[in-house]
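What you see is the complex with one protein chain gone and the rest in place.
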Amino acid sequence: MSKKAGIIGGTGYTGGELARILCRHPGIEIVVMTSRQQAGKPVSDAHGHLKGYVDLEFSSALSPGEDLDVVFLATPHGASMQHVPALMDSGVKVVDLSGDYRLDDVETYERWYGMDHSDPGNIPNAVYGIPELYRDDIRRSQLVANPGCYPTATILAMAPLLKEGVADPDAIVDAKSGTSGAGMSPSPRLHHPRCGETILAYGVGTHRHTPEIEMVMGRLAGSEGKALFTPHLMPVVRGILSTCYLELKEDLDADELRAVYERVYAGERFIHYVDEPCVRAVAMSNHCQVSVRRVGGRAVAFGAIDNLVKGASGQAVQCANLMLGFDEAAGLDVPGMGV
Amino acid sequence: MSKKAGIIGGTGYTGGELARILCRHPGIEIVVMTSRQQAGKPVSDAHGHLKGYVDLEFSSALSPGEDLDVVFLATPHGASMQHVPALMDSGVKVVDLSGDYRLDDVETYERWYGMDHSDPGNIPNAVYGIPELYRDDIRRSQLVANPGCYPTATILAMAPLLKEGVADPDAIVDAKSGTSGAGMSPSPRLHHPRCGETILAYGVGTHRHTPEIEMVMGRLAGSEGKALFTPHLMPVVRGILSTCYLELKEDLDADELRAVYERVYAGERFIHYVDEPCVRAVAMSNHCQVSVRRVGGRAVAFGAIDNLVKGASGQAVQCANLMLGFDEAAGLDVPGMGV
Amino acid sequence: MSKKAGIIGGTGYTGGELARILCRHPGIEIVVMTSRQQAGKPVSDAHGHLKGYVDLEFSSALSPGEDLDVVFLATPHGASMQHVPALMDSGVKVVDLSGDYRLDDVETYERWYGMDHSDPGNIPNAVYGIPELYRDDIRRSQLVANPGCYPTATILAMAPLLKEGVADPDAIVDAKSGTSGAGMSPSPRLHHPRCGETILAYGVGTHRHTPEIEMVMGRLAGSEGKALFTPHLMPVVRGILSTCYLELKEDLDADELRAVYERVYAGERFIHYVDEPCVRAVAMSNHCQVSVRRVGGRAVAFGAIDNLVKGASGQAVQCANLMLGFDEAAGLDVPGMGV
Partner (left out) sequence: MSKKAGIIGGTGYTGGELARILCRHPGIEIVVMTSRQQAGKPVSDAHGHLKGYVDLEFSSALSPGEDLDVVFLATPHGASMQHVPALMDSGVKVVDLSGDYRLDDVETYERWYGMDHSDPGNIPNAVYGIPELYRDDIRRSQLVANPGCYPTATILAMAPLLKEGVADPDAIVDAKSGTSGAGMSPSPRLHHPRCGETILAYGVGTHRHTPEIEMVMGRLAGSEGKALFTPHLMPVVRGILSTCYLELKEDLDADELRAVYERVYAGERFIHYVDEPCVRAVAMSNHCQVSVRRVGGRAVAFGAIDNLVKGASGQAVQCANLMLGFDEAAGLDVPGMGV
């Protein structure tokens, strides 16, 4: 018998992507998708590609007694923490795609997000949702803080170096993202004539994904993590390539570096060590390609993902699979686009 | 027990796409992929995104006694007809993705393709592989001539008008294709600096898909089909939008025109009538979006597909499903990208 | 001594493009650019690329006694006709880039634009600003209605056939435009994740450029002009390719058709007959590439321009050059991008 899922905030890109994945999931059924603005309208009006796959209408909210097994919060930061307390009380599993529960330190959250946290009590209950790093914790948790897109690509790129202690946890992270990462609201920066044939850096050193990257770096290394994070917007719809620079602590050659990755990621379904990571190879899939080069005393580590799948909704389903006792790859086990 | 498939010509885009689809097919297993140039090398070297999904090495050719249920010919025209006679004799089902068996008239083939046909005897055995039009014939056939990408989008756009006799079978077809339709061989026209930020028309009135479109138009209308076909190359990797102009024979209004489409495509899993067809909505899927407008005494009919899926490998699998007795949508029943 | 120009509506793309061209013009100097919203701010804040070239601040409006030789109205339709009466009274030359004075029939204007025309008295004073067709009239006029981007590409593509009477003035026009034609206001349709890797048709048979195309077709042919106009949005910033289909009235072969173009456009600085028109070749220039093919009894005519230059601001300057007695190519005589 299928598990029942609800998606709160179903009109945006991550909500649509959750529905695209879950509508083919062997064990999870979407029973409700909410949207305040589009309540009462067919989901396939907002997401034309889901016609014939998702036959729901948007609800304005979850019904009080709705019997759900898992709720995905595809809501912006600030909104998620309004929903979580009641959901936690109800006992349902929760995967929050916003940044509200990712940072374990409330003060850091409030400084970077510029708002008070209204539900600090649940922060310790949240597990950071990268299954390749925190699989067992996720399996046992009721609340998963699904990682940001940039942090996913970046942490997966660097984790082996930090876990095995071969590089300092002080990284320069130069990331390039497709435009879908910015969400569905039109804005000058995302206006095609402006961004369609150019690249630009934004939020240099001030992007909210910085403390998230640093937090996980620190955990992996066992000492304070530091990241100088520079995101760039490139004229591609889906995909992130994160290029990370770290000082090596040990004198490993190319083969030894590669061996570190293969050791740490042995048996991982979704992580692939390749010579030349390519976002097109992983687009439309939950896969991540990683690679590492040694140049002088530094390592250059790469991570490539689809920002909407492994960087958001795919990883959320991967976490939910663990929380609900499914095979981790259920509903996600397809290759990327390639071409 | 799974049916066994072979793919001849496995290094190109359609070969890779067949493998991408079949590796997740519930009833078909790829047992051999051939490539003369890459024989002995892992398939996932040529198609990096298939790592973990296709664990074969390329063979130089099919083994003589290979026990296969279906063979896909992802070979160029001219090459396919070298393979077909022996395959037909062996009794295996064959889906040919080239143009060798699409045209029922040998002379027309030889004029448009500029070469002699070495296997005219099998032309009458070939069924043109658009399931939405020739489902029963495909089911019973041993040899399917899988349609070209442009003809698929174009014919699906116009078929209702021709089948119901509401428009003349004399069309102006203005089609826009992504670059993957041109195949994997680098060429000046497909060089990114030349085609990356422009659009160009090519093969105006001389493209080989013209007689194919005309043949099917004629069959549907019951009188000679004529098409003025102008393909354009646009800076997108996947997708075709075909815009077709026809003279209306009957005075139907917008609702009546739409009703024609809904009648003809009633129950079709992969055809969707929409107001605004969009290649992004169907990319990475076997779906086709169609639409029609009336302007003055003319109909403007639209068809949008992924040229590598519904326009090539997806449709080939759809045909194979019918030939092998599977559900027609097996392995293909996923929504498009959307974003 | 330089002629003095004002630009009303200086923040948009056509206003910026006028400034980009005029700042290097040998005989015209921009003395005022207006913007209600950005009054008092440097022009180079809105148009960063003009830093060092345009050192003005935006004014909220023209000063009453401003001594100008020419005013460019880079304002939307509806707004232009608020400005024209007073400007005409002042005796200044006016080039209006909106649609307000393009259609010679008020009723047609009001039907297609959905608003009353507040200045019908000046419509007969306006000359339609395609210099290659109406050079002498433009030279003598005080008010030029600068053509739309689609009409420019389309009319230049077809004009020789209509002028020499070799084709019927009943055309199917399938045009593909870059996104900058839609202007600088963010909107869902122009949001990069939605339009960046797809193509879509819009305003089929209902686009406001239809009556403009038909009016000029009719003038050229000497009988009623008809156009079925289908614009498409493609993922390129600059450029329009218009593909036009017409029935031939005379049995001309390829060479004779080409000769028609070379005759009609003999000596034209900005029109080039080529075998394969390419928007990249003309981007960032006032040039237009045209071509024609014969297929059966039809002609397929192509026109390629940069929608912001020959399709808007460049042509406006070309008209102003004529009105002010300059060489027609002054400030515009540069080749396109090429690559």
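Assorted remarks:
Here the chain labels run A, B and C in written order, and each chain numbers its own residues starting at 1.
The criterion applied here is as follows: a residue touches a chain if its C-beta (ideal position, glycine included) is under 8 Å from a C-beta of that chain, and two chains touch if they have at least 3 such contacts.
This one's a predicted model, so the numbers in the text were calculated from it and none came from an experiment.
When the omitted chain is restored, the residue from C:P85, C:G114, C:G297 or C:G338 that touches it is C:G338.
Screening C:L87, C:I213 or C:A281 for touch with the missing chain picks out C:A281. From the set B:D100, B:E197, B:E212 or B:D333, the residue in touch with the chain omitted from the display is B:E197, counting the whole complex.
The chain not shown here is touched by just one of A:L241, A:V309 or A:L322, and that residue is A:L241. Listed by residue number, the positions of chain A touching the unshown chain are 172, 174, 176, 193-194, 197-202, 204-205, 226, 228, 230, 232, 234-237, 239, 241, 243, 245, 276-280, 283, 293-296, 298, 300, 302, 339. Mapped onto chain C, the interface with the missing chain covers residues 13, 16-17, 20, 23-24, 47-53, 180, 197, 237-238, 269, 272, 274, 278, 280-282, 284-285, 287, 308, 333-339.
For chain B, the list of residues touching the undisplayed chain reads 13, 178-180, 182, 184-188, 190-193, 195-197, 235-237.
In this text, only the chains that are shown with their structure count from here on.
Placing every chain at the mean of its C-alpha atoms, the farthest one from chain B is found to be C.
If you average the CA atoms of chain A and of chain B, the two centres end up 36 Å from each other. Separating the centre of chain B from that of chain C, both taken as means of CA atoms, is a distance of 40 Å. Listed for chain A are residues 13, 180, 184, 197, 237, each touching two or more other chains.
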